[in-house]
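A single protein chain has been removed from this complex, and every other one stays in its place.
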Amino acid sequence: MKLIFEKSRPGTGNQYIPACDTAVYELDASFLREQEAALPEISENDLSRHYSELERRAYGVNNGFYPLGSCTMKYNPKINEAAAALEGFADIHPLQPEDTVRGCRKVLELTEKYLCEITGMDAMTLAPAAGAHGEFTGMMLIRKYHEMRGDSKRNKVIVPDSSHGTNPATGTMNGMQVVSIPSTEDGYVDLEKLREAVNDETAGLMLTNPNTLGLFDKNICEITKIVHEAGGLCYYDGANMNPIMGIVRPGDMGFDCIHLNLHKTFSTPHGGGGPGAGAVGCKEFLAGYLPYDNEITENSCGKVRSFHGSFLVIVKALAYILSLGKEGIPESASMAVLNANYFKALLSEKYTMANEGFCMHEFVMTLEKEQKEYGFSALDIAKGLLDNGIHPPTMYFPLIVHEALMAEPTETESRQTLEEAARIFLDVYDEAMRDPQSMQQKPEKTVVGRPDEVLAARKPVLRWQEEEAEDEV
Amino acid sequence: MGSYLSVNDADRKVMLERLGVSSVMDLYRDVPQDLILDKPLGLPEGKAEMQVGRVMKELAGENRVYGTVFRGAGAYRHYIPAIVDQVAAKETFLTAYTPYQAEISQGVLQSIFEYQTMICELTGMEVSNASVYDGATAAAEAAAMCRDRKKKTVIVSETVNPEVLAVMKTYSWASDNEIVTVPAKDGVTDMDKLLSAAGADTAAVYVQSPNYYGCIEDLEAAAKIAHDAGAKLIAGVQPIAQAILKTPYECGADIAVGEGQPLGLPLSYGGPYLGFMACTKEMMRKLPGRIVGKTADEKGNAAYVLTLQAREQHIRREKASSNICSNEALCALRAAVYMAAMGREGIWEAARQCVSKAHYLQGKLAEAGFERKYSGEFFHEFVTSCPYDTNEVMKVLSDNDILGGLVLDGGEILWCATEMNTKEEIDRMVSLLKEVF
Partner (left out) sequence: MNTPAELKYTKTHEWISGDGGSCLIGITDYAQDQLGSLVFINLPMEGDELTAGEAFCDVESVKAASDVIAPVSGTVAEVNEELADAPEKLNEDPYGAWICRVEDYTPGEELMDAEAYAAFCEEEQE
């Protein structure tokens, strides 16, 4: 498919703004660029078709099953979009006088209040723009807490080796040393290792529960107690909040500070990688350190983003919370768990699970044996699924499971979808067993085959250039 | 109650039977029983879609939408072609995840590749990433790109947007690094002070142009000072202005960052927005966030992939320089559609009208006694004195459906005009001011 630049023809394009109705002011030539930016020139018809074609070459939740583990690809309700498109939200300047933005303030206040209730926290900020941004913010609160107590020695953050990569990266961004502790074979926190790791330099622990294997750590209260007794605080990575919302609260498990991914748990769309929103909640004793919004507050950790956060994303999350309400939230959580377990049971017929027994919202399969004995990998299965119209599970994560495929069906899939998908997963498995070699050619039905990633990284081509187009001719 | 579940009671029964449990709560057997909530959440009952629509409409109705806007200060009202909303509402773009599976994500990947190219064109830089959260975090990430073990200080001009400075300070505080500010002189960076501030420990200099007060800065002078000190220049730029102004690359900047909101994103009470980041080839491997590259599949078809991933948190973990994993793909999509729709000439025209209308507005305001405070050339914003009580002025304008300029701490007013402001609007506002005061 051609790039938009290759469809560009001088002199085409629609007129969107009228001619200037004031005198034209010419800036001195010394301020001006030498050459105009080579942006496309294209008729609106061709532009429209270009993006329709691009859309056909992409895959979203609307196209089919999307069991991408850890990403909670649930259905994105349309009312959320309608609410965010309201002129009274979309056309509001972020620096309007307070008495003209009462509706916006209410959206923020209501969302904060509801999220506090759902998580068991006392205060919430909606400023962070994403989950990782929320982690950064939350860990700053912990850092600030120790600093305000004059306990400057505490600069170590404990992170299990099964964690999301953002956790250790966040520790580093906060000037902390990361102490990685091994998990038990089942992926739980190893209590003995944790006890050995905590000391008077421990700033805190970052943990997701359910963990990245989709298991709820039953020792959770003991874990938070060990950290607290050593003087550290506990940070909850809310990436896996979906199966427990309305059922168990991080605040009740002993966590002091959390983030939520509104684009996962609260149904705002992922948009091909963003925008998301990452709410950060904390207990009362940390509330004074939260980022400030309009007015600088004395002990605040500062501003983490301009203005008031990803406001329209927050509007969508609020619409979702209002739709589900107090009954719908736990019901959705439990259906996410039921769907995951049902799907796991169906796949267990052929696939080896990293853990036996019930899971929460997601589970991890391992293709380690198949890779060693038959020569096909988790990647091969994933690529085989692509040919069958299914988005594959998350591959090669968590790092503690070899040849991992991590599946999270979410609560919005039907039993029929799960059964149909399971049949495809099992067929692809059979095909791989029959002819492992052929799997390396997969996918075959997609618009392109496996791209050469080594070439992409060795000789990066990161933008279109005219000369290149001529070469290709 | 809207629940969006797809499993009915009969199916639920079948599923539970298959799992050999009688209730979904049996699946929570690992959760300590005393942790399970014993009462419903303190939330309202679920609502039908019609009710949710009403509540949201009521909330939106409590906000004031102004017919005429003369306020910018980091968020700008520009005309958004109708096609931008239409394309951004396409369900697949809306509901896709990060394009990890390249074979079924060529559409998203190609759209980002095109966006990267357009940002390179606007800024003149050689490499762009797929975007970050907003302009302020883009500046903070750019500062982190420049630091190393020996050079830790980043010098920031006081003429930058205060929101950006605040975020840069937060990021620096977190990573135990220092931000030093350099004062303004007549509304632009005091280059003498910048020169004396730059030293061996300077990692980078950050200057915004047009700056917070609308003035066009001498980026070339700033680049020279930075480079002479062995530091990098980070230029904060306004994307519409960039259609006509000298590019950061031409000025010698190593990194260009900015707020992409003017490129087809509504004001939205401040978000979601779009941080763009572009740099020289030399700094490419330090650029944070997602980057899309062009390669080929086995048959030689052009194919796009996320590339240079070994820089990122999911691989480097604690050794990554940033924890960012998202980009603002849907916002970047909007920006790309906006730039393609407006086109080479359309953006140039929008930029020229911004300059023209802002200068017309400035002249008219001067007639009404609002004197311009600084002497240097400006793009589409400028600061004036206010001969009257600022609250009164803003109230009169507001009563007439006009959002006036932003009142600064010193009682001056920061005005903005774009192609959206007609001559008639400007004349009407100024005669109103003359009439009332």
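When the chains are written out, they are named A and B in that same order, and each has its own residue count from 1.
Keep in mind that, in the parts below, a contact is a pair of C-beta atoms (placed from the backbone, for glycine too) under 8 Å apart; a residue touches a chain by one contact, two chains touch by 3 or more.
Computed from a predicted model, the values in this text were never measured in an experiment.
*Asks:* Considering the complete complex, which visible chains touch the unshown chain?
*Replies:* For the complete complex, the undisplayed chain touches A, B.
*Asks:* Any idea which of B:R29, B:R54 or B:K319 touches the chain not displayed?
*Replies:* Residue touching the chain left out of view: B:K319.
*Asks:* Identify the residue among B:K13, B:R29, B:R54 or B:R285 that touches the chain left out of the display.
*Replies:* Result: among the candidates, B:R285 touches the missing chain.
*Asks:* Spell out, residue by residue, where the missing chain touches chain B.
*Replies:* The missing chain touches chain B at positions 285, 308-310, 315-316, 319.
*Asks:* Give me the chain A residues in contact with the hidden chain, please.
*Replies:* Contacting residues on chain A, toward the hidden partner: 396, 453-454, 457-458.
Keep this in mind: only the chains that are shown with their structure count from here on.
*Asks:* What's the distance between the Cα centroids of chain A and chain B, rounded to whole Å?
*Replies:* Here the centre of chain B sits 20 Å away from the centre of chain A.
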